[in-house]
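A protein chain is absent from this complex, but the other protein chains hold their places.
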Amino acid sequence: MKKMLDLVVVENNKLNQNYCLLKLSTPDKSVLPEMYPGQFVEIRVVDSPTTFLRRPISVNFVDKLKNELWLLVQVVGDGTRKMSEYKTGTIVNLLLPLGNQFSTPEKHQQELLLVGGGVGTAPMLYLGAILKESGFNPKFLLGARSSKDLLQLDDFAQYGQVYTTTEDGSHGQKGFVTNHSILENIKFDRVYTCGPKPMMMAVANYAHKNQIECEVSLENTMACGFGVCLCCVEDTKHNGNVCVCTEGPVFNIKDLKWIS
Amino acid sequence: MKKMLDLVVVENNKLNQNYCLLKLSTPDKSVLPEMYPGQFVEIRVVDSPTTFLRRPISVNFVDKLKNELWLLVQVVGDGTRKMSEYKTGTIVNLLLPLGNQFSTPEKHQQELLLVGGGVGTAPMLYLGAILKESGFNPKFLLGARSSKDLLQLDDFAQYGQVYTTTEDGSHGQKGFVTNHSILENIKFDRVYTCGPKPMMMAVANYAHKNQIECEVSLENTMACGFGVCLCCVEDTKHNGNVCVCTEGPVFNIKDLKWIS
Amino acid sequence: MDKLKVNIGSLALKNPVMTASGTFGYGKEFADFIDLSRLGGICVKGTTLHNRQGNPYPRMAETAAGMLNAVGLQNKGVDYFISDIYPEIKDIDTNIIVNVSGSTVEDYAECAARLADIEKIPAIELNISCPNVKEGGMAFGTSTSSAAQVVRAVRKVYHKTLIVKLSPNVTDITEIAKAVEAEGADSLSLINTLLGMAIDVEKRKPILSTITGGLSGPCVKPVALRMVWQTYNAVKIPIIGMGGISSWQDAVEFILAGATAIQIGTYNFVDPTISVKVVDGIADYLERHNISDIKNLVGKLQV
Partner (left out) sequence: MDKLKVNIGSLALKNPVMTASGTFGYGKEFADFIDLSRLGGICVKGTTLHNRQGNPYPRMAETAAGMLNAVGLQNKGVDYFISDIYPEIKDIDTNIIVNVSGSTVEDYAECAARLADIEKIPAIELNISCPNVKEGGMAFGTSTSSAAQVVRAVRKVYHKTLIVKLSPNVTDITEIAKAVEAEGADSLSLINTLLGMAIDVEKRKPILSTITGGLSGPCVKPVALRMVWQTYNAVKIPIIGMGGISSWQDAVEFILAGATAIQIGTYNFVDPTISVKVVDGIADYLERHNISDIKNLVGKLQV
């Protein structure tokens, strides 16, 4: 059941010039609603004349012990800038949880790769944590422009082996995630990915060629986030235009028209 | 010469539930532009989706020693609410100084009464201070609903005798300013007034009947504040519609159509 | 709360607050957020005779205090609505109104006819004002003759409450309103979206796949309110006012300007609970102003 909730900012860490990690909790210590990897929230950004609609942000992590929801925010415009300026104690209104979720691998699918690029690494952390909790040993492949844009590496390392690429070679292998040697060296059973569309397409192509099951998480622009405006659609193979906010954001690439 | 300036909040005192006193200074310690009693500023309230236009606020006081501009703000809507929440260090964009000014009394006009009601007391403080500085001994007559709405009484007391009325009788004489016995007991040479329109009209009537020179400060709604939109007009006896933001806000009642 | 009851033709609403087509899905999507039975009515998504895929993505652009949409009436057609959606929503204790659209007069009439005998659909809203479809849609709503033609055809086959939704993209909305009234419409609803556009300057491309789209949200409220006021002074049938309503104050503005009921659209995205807040706000207002019946407020602007 989705809810409209006021949460309170308990921490806001500036990770680098463009990214912050917002940690939210309930103001009354009530337990946060259950959220699953791949789901997202819609934040209302008040106090800005240019931010009329809510902003969709992925669930980056749910710390059940501390009753915290983590959001990894990349500043790209006024809405995300406001979020990056939230102080501890700020009350934020959210709709949550929204969207579907990444699917759980079959027991025999042991080689799992989680590929994240840019802010698309956000949902991969929680997905990795839950996979680990379920007895899997996921591997992470994270790409960024340069080392300072590789975020939460220590957090990722708790849940599996981390491989990285940077465009300038300042961390891990130089180049794009899809050039990483691990893709050649290991035969994966399943790939999950989120990031810039060209990256996801390249990953999807790799998976398709190698007959690996692959799920991608889309970031189509949204007006509502819960299936009523029909603005966020993706054209699918069998069902035509479907809402990314309710049928997604996670799609199996075999349902998308990305690969012909 | 009017300017667009960024000033910094050096203090924001909540005077009571509905009023705050904002003290602003230049961020670079440069000297504030010269401002005269009766003039006002136009504040830009960013960070609010409902505050598109600037908000006009009177010069409440200029502390030349501390290089501070004081604004007395009554919270009536989103713009003034935002102002009341400004923290020390907030940068505020203003146009200033705007409007004309109260005129200086003739030497022989020794009995001066400054009548303020509600937030209309704001310009009276600076006017009183300047009159005092110029060698006059102004008297203040301040009205409010109840004692807690009578603001800055200590400040006023520095510049002249203070008389008060409250509607509930909790301070000074009970009733409206125009019922105060001082109006009967002293023959004033000049009256200055600012406050709710019915109050100003009553004061104007009193002055007119007693042939006392009288200036009122109007608060017509404004879009620009510097004479270009022609939205703030007041109909005058000899010049038809004139802009309150440039020909006013201070008018001699003999020029207004208030009294026939 | 008897004092909130209003009538649109023979349709009785428990209060004047409805939700606008295309912004409230089929209602059930909001069941997690609010008690749907507190609403005066729900206008469901634009429905056409046949299945429609709508326009390509991107369909949305945010604008100052509003948004542009170019959905293009994506829906699975009226038969699917009746067989698959209606059963799921028919027991919601409010008025379910179907918003009907078409590319030809015949389509409108046929779609309306199929809804005519559905028990728990007491009214339809004819959308002759959709700016997001190539044929029909807004074209019908911008000329008196074609507007009249559609209404005439539908009126013949539809005998329950017929609401006709007008386009604001016209020189004189009262002309269209009068033409529609003359054909026997029971009520007028207005406004649909204003035709607008947005450009991505870095890419030098339109943001919407369709170049232009429909503008809605608080930004359009002054225009909508003016049109309701003009229309109220031109016709006798009840008006359902909408366009940018985001608070009970906005709703009361529309009622004072002449709307018997109101619809809330885009703001449902910003605050999915806004509709019930508006119901409460109106009730408070009546209380505070000692008004015993909201009908006494309709069109009571003092001019």
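A, B and C label the chains in the order they appear, each numbered from 1.
Simple rule for what comes next: contacts are C-beta pairs under 8 Å (C-beta built on N, C-alpha and C of every residue); 3 or more make two chains touch, one makes a residue touch a chain.
These figures come from a predicted structure and were not determined experimentally.
A.B. asks: Over the full complex, note down every shown chain the hidden chain is touching.
C.D. replies: By the stated touch criterion, the chain not on view contacts B, C.
A.B. asks: Would you mind spotting which of C:78, C:111 or C:225 touches the chain that isn't drawn?
C.D. replies: C:225
A.B. asks: Counting contacts across the full complex, list the positions on chain B that touch the omitted chain.
C.D. replies: 1-4, 44, 49-50, 52-54, 95, 220-235, 240-241
A.B. asks: At which residues does chain C meet the chain that is not included here?
C.D. replies: The list for chain C reads 61, 63-66, 68, 142, 169-172, 194-199, 201, 203-206, 211-212, 215, 217-223, 225-226, 229, 244, 249, 252-253, 256-257, 285, 300-303.
What we mean here is this: only the chains that are shown with their structure count from here on.
A.B. asks: Counting C-beta pairs in contact, which chain pair ranks first?
C.D. replies: A-C
A.B. asks: Relative to chain C, which chain's C-alpha centre is the most remote?
C.D. replies: B
A.B. asks: Mind checking the centre-to-centre distance between chain A and chain B? Centres are C-alpha means, answer in whole Å.
C.D. replies: Those two chain centres are 54 Å apart.
A.B. asks: When the centre of a chain is set as the mean of its C-alpha atoms, what distance in Å lies between chain A and chain C?
C.D. replies: Chain centroid spacing, chain A to chain C, equals 36 Å.
A.B. asks: I'd like to verify one number: the distance from the centre of chain B to the centre of chain C, where each centre is the average of its C-alpha atoms, in whole angstrom.
C.D. replies: Inter-chain centre distance comes to 47 Å.
A.B. asks: Mark out which residues of chain C touch at least two other chains, giving numbers and ranges.
C.D. replies: 65
A.B. asks: Send over the residues of chain B in touch with two or more other chains.
C.D. replies: Expected reply: 49.
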